[in-house]
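With one protein chain held back, the other chains of the complex are shown just where they sit.
Naming follows writing order (A, B and C), and every chain is counted from residue 1.
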Amino acid sequence: MTEHVATNETILVVGGGISGMTAALEAAETGKNVVLVEKNPALGGRTSQLYRYFPKLCHPTCGLEINLRRLKGNPRVRVVTLAEVTGIEGSTGNYTASIKVKPRYVNESCTACGDCGRAVETMVDDPFNYNLGQHKAAFLPNAMAYPQRYVLDPAIIGTADADRAKAACKYGAIDLDMKEETIQVKAGAVVWATGWQPYDAAKIQPYGYGRFKNVITSVEFERLADIHGPTGGKILRPSDGKEAKNIAFIQCAGSRDENHLRHCSRICCMASLKQTHYVREKYPEDGKSTIYYIDIRAIDRFEDFYQKVQADPSVSFIKSKVAKVTEDEHGNPVCHGVDTEGYKRYTTPHDLVVLAVGMEPSVKGINIPGHIVADSSGFIEADPANGAVFGAGCASNALDVNRAVQSATAAALRAIQVVNKVAKAEA
Amino acid sequence: MSANTALAEKYRNNFLKEIEEQVEMGDWVKMCMQCGVCSGSCPTNFQSAWEHPPQELFMMIRAGKREEVLTTTSMWNCTSCYNCIVRCPRKLPITHIMHGIAEYAHRIGKAPKMQATRFFSGLFWKNATKTGRVNELKLSMGLYFKDGFAQGVKNGMAMQSVALGLVKAGRLNVMELFGGHKCKDQKGIQAMLKKAYEIERSRKAAKMAG
Amino acid sequence: MAKHEYAFYPGCSSQKGASASNYLTSVESMCKTLDVKLTEIPDWNCCGASIGYAEAGELPRHVLNARNFALSEQHLPGQEIVATCAACWLGARETRERLTHSDTLMADTREALKEAGLQINEMPNIRHMVEVLIEDLGFDEMKKHVVRPLEGVKIAGYVGCQTNRPFGVSGESFENPQYLDKMVEMVGAESIPEYEQKVTCCGGALAFSEPEKAQAQIKDIVESAYDHGAEMIVTPCPLCQANVEIYQGQINKRYGTKFDIPVMYYSQLMVVAYGGSAKEAALNGQVIRARRLEEIAAKPVKR
Partner (left out) sequence: MADIKVAAYICKGCGLGERLDADALVKIAQKDGKVPLAKSHEFLCNADGVAMIKNDIANEGVTHIMIGACSRRAKTEAFFFPENAVARANLREGVIWIRPDTDEARETTQEMAEDYIRMGCAEVKAMTAPGGNTNTGTSKTLLVVGGGVTGMTTAIEASKTGYPVVLVEKTGALGGWAAKLYKRVPVHEPFKSPADTGVGDLVAQVLGDSNIKLYLNATVAKTDGAPGRFIVDIATESGATHTEDIGAIVQASGFTLYDMNKLPELGGGKSPNVVDQAGLEALAKAAAAGDGVIRRPSDNQPVKSVVFVQCAGQRDPSGTHLAYCSGVCCNTSIKQAMYFKDANPSVDTTIIYTDLRTPGNGEDFYRSAQEKGVIFTKGKVAQVVPNGATSTVKFHDLILDDTDAAVADVDLVVLATGQVANSGIDIFAAPKTEEEEAAVEVKPISILNLTYRQGKDVPQLKQGFTDSHFICFPYETRRTGIYTAGPVRRPMDIAQAREDATGAALKAIQALENAELGRAAHPRSGDLSFPKVRLEGCTQCKRCTVECPFGAIDEDEKRFPVFNESRCRRCGTCMGACPVRVISFENYSVNTVGAQIKAVDIPDEFSEKPRILILACENDAYPALDMAGMSRNEYSAYVRIIPIRCLGSVNTIWITDALNAGYDGVMLMGCKSGDEYQCHFVKGSELGRVRMSKIDDTLKTLNLESERVRDLEVAITDIERVPEMINKYAAELVAVGPSPFKGF
């Protein structure tokens, strides 16, 4: 929140999701200065787009609220949003990062009063809702957005809409002359917490994502269930807005597949088990879930969550990798395949198919000295060759939130060890 | 001692090893993770079911169910559509494994004798390699008459309309029965194939001995 | 000197009086227009096809294909091998892949080839005719020659299996390849991109040995074409063409349907669109006559 000057005793944290925020806060609360860089206009990352967590079914925004309060009260963390690290130079204890900062077209004077949003007419896709819905081209990224400041979509810059927004703002918060800039930041150590992205489901051709409207991904399904989502928390199917009560969950959509992602993404089984709760929550009478799986990976303590779901009569399990999805005349996606436990063939129509898409590390394009050592899936490995650049969270492995936070906390200590050495040397 | 009993003896209670060494692409069988996408992708599946779909056959092989696997008609249902291959998350060459197991069962005399596709497959190969090129008429006749003359005529009649259509369209030449297309260097082809069979046999034998 | 030259591997079914002879005829006319020179590989032999597996075994199958490679190398050095038949293309390409990836297999093959006094020094590229059209000529070039667009004709593009899997035409997807639809559009006809049976298997060789199984699948393929209002079906594969066309009568008997839809080769559509005669397009080779195309073919060319 402050503008302290970055030095070799500063820790640079790349990525403002739960892993990055954790690494930044844990380091700051141990007395270190941190620069936290986030490419989106607001912090929170992927978890802030989830409706509930497994296994507690609590809301990610609850933890986000706590982390944001920690952040608001801590002068040691400097947050830079709409920013991407384009390169890092130097070596352990002495790095300089080039950071490209996109224009927000809104300055600190913004009070989030919303006048600009009401003034503009242009609607643009809402990435926070995976483009399932649209929002005004002058918008607050989401209800929990920090910084709590509006953003102007570049699409309207130079149009009458931009002028309307500017005119509507009583506080001179809109600055249409903002330009993209590149800033240099010094740091002794770097925590790389760029998280993950959902595997491109369109590449899994037999499942017809992109061809059939009623085939969606697990991350999109989270938005449908969320009160802040495009349907206001109702599970409606995209094709016709009809209530989707009979829902298929297809596991390993991309994961454990040599044609796509070679690794197991760890979270997808639990995510689908969790999402069957959404179906029951919204349609207690006649909600129905079917999980098509290879192995249910409800690891360690999560096993009892799995057992609870198994006991639920509205949920059925079929041990089968679905062969293909077709669409019937009513626009229902139809799953075709073979239940391998005793060889039973099925051709089952559902209201909606949810693909439990795999985790792909968003480490690509990272440009640092001696190039980062990663495994065959692109996850950053713990390797001396990486110097003082430490992978954290899902940039380092396919992890659930709990493990990602552990990993981020560990990464924070590794970074602190480096800057402490620098401090000793400089003292 | 027949080929079969010899092999059964050699690979006692390790059918998987037998398949790995004696069947084309057989060493892929162990890589299956039983997801079942092959079974679900097989076109014939949605018509009349196989007795055992590929992924189940693989499990049976690991479980050492030699008799059931070698005598089933299942592999013979393969239409070589390659759906299973392109979808298999473990990249198993399933189509070829199916053909391989079929070929092996046929080779050691385990395959169901009168299974139509087994019969046709053999017929096709002989037909093609005899002159180097396929003679479609003889091929079909051969198939129709596999169950004896009377049945042959019956099958022939059933197919008559089809055949006539082709004849009219100039796509079936009755004269093919006498001669028809052939390669010039048939001798060379025969010699070449003979050699190929020799080499292949010796290689499999070597594996069995090794 | 032609624009493009290839060693040609027509395959058994394309021979005179064989089930795909009409394919060959139309391909020849098409290539004339496009200035593509195909030189038949002297004394080529059968590819063994996938169905030969019971007797073939591995090595003999590859040796059979390798013989064609050797002949091509000997008589048409430096030329890529082009096949029009899906099975020939696939068989040859499989052999190519296997031999390149296994030195033992390569050595054994060479040894066997000696018996026929042949040898391979380098692996030829194996191309399907549609690959040549799309990659070497391109849609623009193909479109240039259209003088008689097949306006208003609705055609279902049936790709089938073996030109599509496991290799396929590069840039296309296994589940929903687009190139046939593009070709249909290219000749001025109306395509049906959402035709969901476009890659369903026609039953292949089972059509002979176990007709009831194959015909059940052919039924789906034809039915869906009708559902989408198609007047005809187009395909790049001789076995697909034969299976889908010639059994419609039997299917009608078996299922009480009234199928009577022509099944064409892309090459036939192109020849007609290029101003060729019904004879040049081998429309007389249809078991189910393509009346609509015959009418168009009878029309004078607007130049």
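Everything that follows uses one rule, which is that a residue touches a chain if its C-beta (ideal position, glycine included) is under 8 Å from a C-beta of that chain, and two chains touch if they have at least 3 such contacts.
Just so it is clear, the model here is predicted, and its values are computed rather than measured.
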Self-check item: Among the chains presented, those that the missing one touches
Solution: A, B
Quiz item: Who touches the missing chain here, A:123, A:155, A:202 or A:413?
Solution: A:413
Quiz item: Which residue from A:89, A:286 or A:304 sits in contact with the chain not drawn here?
Solution: A:304
Practice problem: Could you tell me which of A:59, A:164 or A:282 touches the chain that is not displayed? | Solution: A:59
Quiz item: Which residue numbers on subunit A touch the omitted chain?
Solution: 1, 18, 25-26, 29-31, 51, 53, 56-67, 69-70, 72-74, 108-109, 111-113, 140, 143-144, 148, 170-171, 226-228, 256, 262-266, 295-304, 307, 319, 340-343, 375-377, 379, 381, 383, 397-398, 401-403, 405-407, 409-410, 412-414, 416-417, 420, 424
Quiz prompt | Residues of subunit B in contact with the chain not shown | solution = 14, 16, 30-31, 33-34, 55-56, 59-60, 62-63, 65, 90
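Definition applied: only the chains that are shown with their structure count from here on.
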Quiz item: Chain adjacency by touch: line, ring, star, complete or other shape?
Solution: complete
Exercise. Return the chain pair with more inter-chain C-beta contacts, choosing between A-B and B-C.
Key: B-C
Practice problem: Compare the CA centroid of subunit B with every other chain's and tell me the farthest one. | Solution: A
Practice problem: Please list the single chain whose C-alpha centre lies closest to the global protein C-alpha centre. | Solution: C
Practice problem: Provide the C-alpha centroid distance between subunit A and subunit C, rounded to the nearest whole angstrom. | Solution: 47
Self-check item: Centre distance in Å when subunit A and subunit B are each reduced to the mean of their C-alpha atoms
Solution: 50
Practice problem: Quick one: report the Å distance separating subunit B from subunit C, using the average Cα coordinate of each chain. | Solution: 23
Practice problem: Return the residues of subunit A touching two or more other chains; collapse runs of consecutive numbers into ranges. | Solution: 206, 324
Quiz item: Among the residues of subunit C, which ones contact at least 2 other chains?
Solution: 174
Quiz item: For subunit C, which residues count as touching subunit B in their complex?
Solution: 12-13, 15-22, 43-46, 48-60, 63-64, 67, 108-109, 111-118, 161-162, 165-166, 174, 200-201, 203-206, 208-210, 212-214, 216-217, 242, 246-247, 249-250, 284-287
Quiz item: Which of the residues in subunit A come into contact with subunit C in the complex?
Solution: 205-206, 208, 211, 324, 326-327
Quiz prompt | subunit B residues touching subunit A - in the complex, by the definition given at the top | solution = 33-37, 39-41, 45-46, 49, 52-53, 55-56, 86-87, 89-91
